[in-house]
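A single protein chain has been omitted; all remaining protein chains appear in their positions.
Then we have chain A:
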């Protein structure tokens, strides 16, 4: 991809996350020198490479270990399941409204990649049967902290912006604060669980 970049295409999102983890490992050891490692739906972009052709030749021979299923702490995000599209999502899923909150808060998510806005993560973790389309007409403003679904992904809007995702809830957690370290709460690879606000503590 251009003079300094490689776009690596994988079979699926899980393989992309596994390669992303391996690239981070190799960068940490100094074996890989690259400015940006940008995972996405089923690709990983490497930008700022001195010799993309060399890495391109080496990559097919890499042994990439499968993604470890559980690594690192789980970030809990309290959610009020009160979104305006909750009933539509319930209908798409073929369940009643309270069941949407139960299903969504029972899953464990992982930040597959970020994009769209600083701190906006694309989280995977819901079963395939819970995929939903975007809204036919995007909203001109989606409030900050909205918890939303589109395709296989869950996302949380770090700030008010236009958006076409299905809004199922809201959170007060600050997803992005450039004065904080780290600025982004959600970065690729982070494990996440959504906790229904007001729900009783698990025993």
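The rule we apply is simple: a contact is a pair of C-beta atoms (placed from the backbone, for glycine too) under 8 Å apart; a residue touches a chain by one contact, two chains touch by 3 or more; residues count from 1.
Just so it is clear, contacts and distances are computed from a predicted model.
Think of the chain that is not pictured: of "ABC transporter ATP-binding protein", "Electron transfer flavoprotein alpha subunit apoprotein", "Allophanate hydrolase" or "ABC-type sugar transport system, periplasmic component", UniProt labels it "Allophanate hydrolase". Although one chain is not drawn, the whole complex shows that of A:11, A:28 or A:53 it is A:53 that touches it.
Touch with the chain that is not drawn comes from one residue among A:18, A:37, A:100 or A:132, which is A:37.
The residue touching the chain not shown here, chosen from A:7, A:32, A:92 or A:107, is A:7. Residues touching the missing chain, restricted to chain A, are 1-5, 7, 35-45, 47-48, 53, 113-120, 122, 159, 178, 183-184, 187-188 (touch as defined at the top).
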